[in-house]
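Omission of a single protein chain aside, the complex is shown with its protein chains in their original locations.
Then we have chain A:
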Amino acid sequence: MSVFPYLVAAWIFLVGCYGLATSRNLLHAVGCLAVCQSSTYVLLLAVGFRDGGTAPVFSDLTPGSRPVVDPVVQALALTDVVVGATLTALLLALVIQVSKRHGTVDPDELSELRG
């Protein structure tokens, strides 16, 4: 039972990979990449969880009075969100240009080079 949250992360990652590989639409593929990435949030937060733990914020909590969850993985998840969001924006911009230049967003039809 204690590995179940980790397995959820693996499942989300593999579902995202399946979507990426079978995608017939670049917009859909960008969405699938976001799904792959969200598996890392689940994994990070699962690694950092502590039974009975609360948020590692001491503005209304006396230090040492309660266990807190691991702040390091939370900071990593925050990094992940920011990088993921900007990467998605960049990829969507690429999709817009591909659709304008080639008139299609099906990766199978994008086999030839064009200036």
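One rule holds in what follows: a contact is a pair of C-beta atoms (placed from the backbone, for glycine too) under 8 Å apart; a residue touches a chain by one contact, two chains touch by 3 or more; residues count from 1.
Everything below uses one rule, namely that contacts and distances are computed from a predicted model.
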For this session: Match the chain absent from this complex view to the correct UniProt protein name in "Electron transport complex protein RnfE", "Sodium:proton antiporter", "Cytochrome c oxidase, coo3-type, subunit IV" or "Sugar ABC transporter substrate-binding protein".
Result: "Sodium:proton antiporter"
For this session: Just name the one of A:Ser2, A:Ser65 or A:Ser111 that touches the chain not displayed here.
Result: A:Ser2
For this session: Write the list of chain A residues that the hidden chain touches.
Result: 2-7, 10, 13-14, 17-18, 21-22, 46-51, 55-59, 63, 67-75, 78-79, 81-83, 86-87, 89-90, 92-94, 96-97
